[in-house]
Structures are given as structure tokens and as C-alpha cells.
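Mind looking over this structure? Questions follow.
Shown here: the complex without one of its protein chains, the others still in place.
Chain IDs A, B and C follow the sequence of writing; residue 1 opens each chain.
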Amino acid sequence: MAEFLQLVFSGLTVGAVYALVALGFTLIYNASDVINFAQGDFVMIGGMGTVFLAAAGIALPLAALMAIVGAVIVGLLLHRLAIEPARGASPVALIMITIGASIFIKGIAQVVFDKQFHSLPAFSGDTPIQVGGATILPQSLWVMGVALGLFVALYLFLEKTLLGKALLATAANRLAARLVGVNVTIILALAFGVSAAIGAIAGVVVTPITLTRYDVGTMFALKGFAAAMVGGMGNPLGAVVGGLLIGLLEAFGAGYISSTYKDAVAFVVILLVLFFLPRGLFGGRSVERV
Amino acid sequence: MAAKLLNSRLATLVFLAIIIGVIPYLAPSAFYLRVAAVVWVFALAALGLTVLMGYAGQVSLGHAGFLGIGGYAVAIGPAQFGLHPALCLLIGAVIAGVLAFLVGRPILKLKGYYLAIATLGFGVILSLVFHSESQWTGGPDGMQVARVTLFGWRLSGSANWYWVTGGALLIGAWLALNIGASPTGRALKALHDSEVAAAGSGIDVSAKKLAAFVIGAVYAAVAGGLLAAMNGLITPDAAGFMHSIELVAMVIIGGLGSVLGAVVGAAFLVVLPQALTFMHDYEQAVLGFLIMAFMIFLPAGIVPTVRKWLLERLS
Amino acid sequence: MSLLSVEGIGISFGGLVAVDNVGFNVEAGQVFSIIGPNGAGKTTLFNLVTGIYKPLRGRVSMAGEDVTSLAPHLLAKRGMSRTFQNLQIFFRMTALENVMVGRHMAERSSLLSDILGLPTAGRQNALTRDAAMALLARVGLTDVAEATAGSLSYGVLKRLEIARALAAEPKVLLLDEPAAGCNAVETEAIDHLIGEIAKSGVAVVLIEHDMKLVMKISDRVLVLAQGRHLAEGPPREVRENPAVIAAYLGEHGTREADRAHG
Partner (left out) sequence: MRTSVTGRWALRAVALAAAISTSLGSSFALAADPVKIGSVVSATGPAAFLGDPEAKTLKLYVEELNKKGGLLGRPVELVLYDDGGDANKAKTFATRLVEDDKVVAMVGGTTTGTTMAMIPVFEDAKVPFISLAGAIEIIEPVREFVFKTPHTDKTACQKIFEDMKAKGFTKIGMISGTDGFGKSMRAQCLKVIGDYGITVLVDENYGASDSDMTPQLNKIKNTAGIQAVLNPGFGQGPAIVTRNYAQLGITLPLYESHGVASKSYVDLAGPAADGVRLPAPALLVADKLAADDRQKAVVMEYKTIYEKATGQPVSTFGGYAFDGMQLMVKAIETAKSTDPQKIRDALENTKDYVGVTGIYTMSAKDHLGLGTDSFRLLLIKGGDWVIEGK
């Protein structure tokens, strides 16, 4: 039982990060139909930015805030300088642009920051908490708490605010949204900005656990994309469930099956899910409209 | 007239043959032949994606996995079973084809980004196997490939490999052009635009997709085998996610569905890092910037854009 | 035995019954029209018949053979061909290539000969091209043969779809609003074309909003309302059916019916 619980803790911690990255994917996909492969790099900017600003003598909370703002600026620039000018390009071309952006961001990061691994001090110390024979770090609770908080905030934003509804409307039908007076360009920029912020916040809270480096974004993008897809692209709840599912699968795969093939275990399950639910867990049934 | 020439299969092949034939006379040193040979090999792998993605419109983010199968076949066959490398190249192609046939049917039922993540997962699993089964594959540091002897002639050196890979690319391009212009190619391009209408015209959509997937896998496996034999080494990274992305980038940057596009795209991504070495620390940033810039300004890819421009100029 | 026979077919989406217990028979050489207001389930009915949706109830048979739930490409092989309400054109291909795809089933060349570019593949291409050109001529699109389909107008594409459907040499042809978006001259040409097709022995099933066209060329008319069978019979009978006028056409419909008279 203690072992099971330990694996659950491990899976939920990692899964919460995947969920946050997947949420970022979902938001941008909803607003613009673009799969943003630079999503993981926002996580990196959040973590690395905080590390370097803190090293420059800025207090940690302020450093984190500045790093998040920095990520948002990068997200807005990405939209303004790379996505917006390519409007009307095919989805593959847009994906290629975001991959190029990801390489570009990494390329800049390795010069601005460096190529070494870095860490941040845990927010509430490193003393593990004992639960039913298993242990969990206070920082893991931070990660899960922040993930939950961001999900709820995003949900409220989308459902309860006018701006959020405008975003959903744009997602549903861009032309119609434009006709009823929604400024689609601003909405798209908003989606990129919020996604970048979510990614960067994830980066700040997770760095004390997973460490960070200029190129950690690739791994986060890969897992986050998988999470978003298995949950059902475009569905925020699906993103969260998908992220936690992959985190748990990796933990159980490593704990019970084979640590070598834990990634394979996760992907085999993803493939099986998609074979039976071709649009993910929450993607709904597809009806072909012809 | 000009339009006809630009669209003709023969013109494309002749053009490619001239390029391949002329480079050795312009190259200042064997290094240039090495770079060109790498371009030819990756172009060959990318041609598989031209058929799969360009013609049939089915994304694969795990294509490098098949490249790995070809590479490891050429590495493992001679080392463990004493087989001739040329035979192993064939065996690798067959294994890749059969594997693609087996996994293709369920995977290709998925569409769009769901297909992308499924193929990505498949590629990740393959590269994990290459990574982990050390007793067969030599593990993460890779496996050495015995030098190839063909009819008593020891195949080594950039110049020899230049001609082998160049020849393989020409054959690959010829086959891809044939497919494109045939009833099969028409069926693939049709289901790319509308699966419903293609099925309504009597096209067995899933069988055709599967055929394209198998063809794409065979291309990648042959390219992987050549790459391994040429380098004398194959590493699991060759089958990794980043290489899959790179292959997709090649066909998109060059121009989706264009045979020459695959070659140009491969040249773009192989030559660029060589050309950017003087940028030192900014190499990666400039590479990323150029990929973005090309896709923003030439979203249809280099070759189709140039072709269109030429056609407009000529008419 | 009818060429196309549909019995008690039905489907629902998420609890909403879209088509309920509909049946009809179409004979060779007949033009059979399906009318009804928007949302009546006409296109859904087409999708059920052509295998795009799997019916929950009922059966479809061709010349007595049960073809219910058969995959679309297998139905095509048995001689069923269709066009689409919101165009399913191969936009990246030329008009000619679109029709050439329609000849797919007539093409005799193996995957291997295609890959190797054997002479058989070349000969087959030539044959297909000639047949496709003839069909383009038949719908009056010879001059746009080499144009990319994506660059053509809606009315032209409607005719292109018919040519592609005809390329399959169907026994049963289902046309979903072939005259939508067409001007009077184009409608006239389509009217003429449908007549010719039927005359050649093809069973034509037609969904159309242009009542004038429907009344003029149909042998029989089926009226759908809210997914249900409301009336069926020769045009005149249906037009004068009080249930159709009252319950379905309503006041607006009456006017429309009057126009159809004139």
C-alpha cells in the first residue's frame, strides 16, 4: 500500500506539470488551431529566468514574477511576429513555424543563460511529509496546488468572463466571432499570452523538483502534447486528466513493470486509448459532416 | 511548353541527375562529397514522407523509427548472423514494411493531430527498444557497422559513398515520381483532399493509406541502412523524435508533395548547420530563425514557390 | 425487384432521431427526388444509403442484394455513386484529375506496376485521361480541364462533381442539390443532363430545393419532415397532397407550390 501511494504521489506530481503544459497547448489550439511546439520552452523560460534573476540578487518572488512576465512577452512576440504574419498558412506550416520558434528560443537561451542544469530552493523546505508510509515533498504539494489553481482560474475565466467567452467564441467560429464584434487578433494574442504565463508558472514551481536547463522544453512539449491529445484536443478538462494519466502511467510503469520501458508503457496506453476513442478521452464522438 | 517541362517527370529526374553528376567536379574537397552524400540519404528518407504526407496527407512524427530499423538491420545482420550488408539492407526494408503494415491499420484510422501523436508514440517506442536492448543494439552509444565490400571492392571514403547514395536517391526519386503520376498516386492525392469523396469513387481509403505508410517505411529503412553503412555506426538517436521532426521539416520546408522539394528540404537542413558554423554560439538561434522565416514567407515550401514564380515569369 | 431499395431505415445522434423508419424504391431509368425543409434529414438519409453512417435500423439493398452498412468504397464497386451537398472536391488537383479519380474502379493497374512505372501504368493513364475528357465534355467543362479545382467557381464545381460521379459508371446515382448556387442557364443544363443520365438506364436519386426542377424531371417524389416519411408519389400527386401543403409546406410552401405550377 505504501508503495502504491508512493507511486501515486510521484505520478501526480509529474502529471500535474504535464497537465499544465497540456493546458497551454489546449488554449492556443482552441483559439487558433495551432499546435504550439514552443509551449515547453515557456516552462524553461519560467524556470531559467527565475534562476538567473535570483542569482542576480533579485528576491525570489519578484524574480519569478519577472520571469513569468518575460515568458508572456515572448509568447506575445511569437504570436505577433511569427503566427500572425503566417495567417492562412496550412496547419503543417504553422507547426513548422512553432518548431522553428522552439529551436530559436533554445538557441537564444543557451547564450543568454547557459548550458548547465540549475535548481531553485523549494518554497517550503525539503522536509518530506509522511503519509501512510509514503513520503511527499512540500514542493510536490505546491505543484499540484498551483496546477489545480490555474485550472480553476482558467475555467472561471473561460466560463464567467466576457473576455473568456469571446475566446471560446473565437475557437468555435472565427468568422462569426468577428461578425459579432470580437477583435480576433487580440483574442489570439491573449491566448498566446495566457498560455505562456501558464507554462512559465509551471516552470517556476517545478524547477525545485525536476531542475531546469535551456533545452528541457522539448521533453515537456512532447509529454504535454501527448497529454492534450489523449485527453481530447481542445478540452481543458481532457488536458488535465491526460496529463495526470500520463504522469501516473509513467510512475506505475517504472514501479511495477520496467523502469527502462516506462515511457513505452505510457505510449502503449495512449495508443490503446486512441484506438478505441479516436478523439481522446473527452474529445466526443466524431460525426462526419458531408 | 515551359509549364509542361516544369511538371514533367523526366525533366525532374534529368535535372536531379545533372546535379548529382556535377557536384563532384565543383567540390573543392571530399568533405563536400560527404555533405552531399548525407543530403542524398536524408532526401531518400524524406521521399518516403513525400509519398505519405505529401501525396496521401498522412502525418508521421515517428518516421525516424523506420530509419532506425534499416540502420540496425545493416548493423546487426553482419555482426550477429554473418549476413552480407546488401542483403541486410533488403531485410531491413522488408522488416520495416511488414511492421508498418501491422501497426499501420489501427494507427491510420486516426486523423490529424491524433495521427501525429500515435505515430510519435510508435517512434518513441521503437527508439526506446534500440536504446535499451543493448545485447542486440549496443545500447545508447550505438553499434558499429562492418565496412561493406561489394564484389571484392571495399566501399569506403566519401567519394564512393557519394555515388552509392546519389544513385539510390535517383532510383528513389524515379519511383516516387512514378507513384505520383500513377492511378495509385491519384488515389492518394484524392484521399488527401477528401476521404469521403475518394471512398465514393471506389477507392479503398484505408488500404491506400496503408500502402503509402508501408512505402514510406521502406524508403526510410533503405535510407537508414545506407546511413549506417556509410557512417560505420548507427546510434539510437538516429531513430529518435528529433530526427522524425527533422524529416518532416525537410518535406515541409522543401515543399510538401514535391519530389525535388524533399531533396531541397534535406539540403536545407543538412547544409545549414555546416554553413552556420561561423556563427558559433548563435548557430541554433539562427537555424530556428531561418526555419521560421522560410515558413512565414514561403508557407508552400521552397520548390512549389520557386516553381510558381518561374511559371509566372515564363508565361 | 427495384434497383435501389431502402426499408425502414433509421439513425439517431445523441438521442435525437435524425431519420426514422424511412423507405423507398427506385427503378432503373427513374428520377426519384427527395424533398423537405432544411433539417428534414435528406442528406443524413443519403449518408445512410451510401454507407457513410451506419444505420441503427433498416436495410438497404441493390438489385435484391443486401448492402446495408457496407463501406462506401464497396458500395461504389457495386455501382453506387454520389455527389455532395457541400462539395467534396479534390481541390489541389486539376478538374481533369478529379474526374480521372472517378475512373478509379475502371483502372487496371497493380501497385507494383504503378511504382515501377511500367508501360501498363502509362497506358492505363492514357485510357483514363481520354475517358475523363469525354465526361468533362459531357458536362461542358472541357475548357477548364487543366485548371486547379480550387480556383473554379461553385457552379462549375457542382458540374465537376457530377462528371466525377458519372466516371464511375454508376447504376445508382445520388445527387445532393446539384443545382444549388447555379444560375438559370446552368440549372437548365443540369436538368437536361439528369434527364439524359436517367434515360441511359441509371437510377437517379435527387435532393433538390429548386421545386421547379424537381417537379419537372422527377418520376416520383418523397417528402421528408423531421426525419419521417410524409408523402410519396408522382410529382403532381405530392404537390396536391393536402398533408404536404398544410403540415409541411405551410403558407410559405403553398406559395412555392404555386410557383411550381406556373
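Everything that follows uses one rule, which is that a contact is a pair of C-beta atoms (placed from the backbone, for glycine too) under 8 Å apart; a residue touches a chain by one contact, two chains touch by 3 or more.
In this text the structure is predicted, and so the values were computed from the model without any measurement.
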Where the missing chain makes contact, among the chains that are shown: A, B
Residue of A:Q39, A:Q110 or A:S195 in touch with the missing chain, whole complex considered: A:Q110
Sole contact to the chain not displayed, among A:M66, A:L141, A:L168 or A:I209: A:I209
Sole residue of A:L137, A:V182 or A:M233 that reaches the chain not shown, by the stated touch rule: A:L137
Contact set of subunit B toward the excluded chain (per top definition): 5-6, 11, 15-16, 19, 23, 26, 28-32, 34-35, 38, 131-132, 134, 139-142, 144, 156-158, 227, 231-233, 235, 237-238, 260, 263-264, 267-268, 271-278, 283-284, 302-303, 306-307, 310
Interface with the unshown chain - residue positions in subunit A: 3, 6-7, 9-10, 13-14, 17, 110, 114-119, 121, 126, 128, 135, 137, 206, 209-211, 213-216, 219, 251-252, 254-255, 259-260, 262-263
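By definition in this document, only the chains that are shown with their structure count from here on.
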Far-end chain from subunit C, centres as C-alpha averages: A
Distance between chain centroids, defined by C-alpha means - subunit A, subunit C (Å): 47
Whole-Å separation of chain centres (CA-atom averages), subunit A against subunit B: 31
Multi-partner residues of subunit B (each touching 2 or more other chains): 196
Where subunit A touches two or more other chains, by residue: 288, 290
Of all residues in subunit A, those that touch subunit B in their complex: 35, 82, 85-86, 88-94, 96-97, 99-108, 110-111, 218, 222, 225-226, 229-230, 233, 260-261, 263-264, 267-268, 270-271, 274-275, 278-280, 288, 290
Subunit A-touching residues of subunit B, taken from the complex the two chains share: 53, 59, 106-107, 109-114, 116-118, 120-122, 124-125, 128-129, 132, 196, 241-242, 245, 248-249, 252-253, 256, 281-292, 295-296, 299-300
Interface residues, subunit B side, partner subunit C - complex: 174-175, 177-179, 181-187, 189-190, 192-194, 196-205, 211, 215
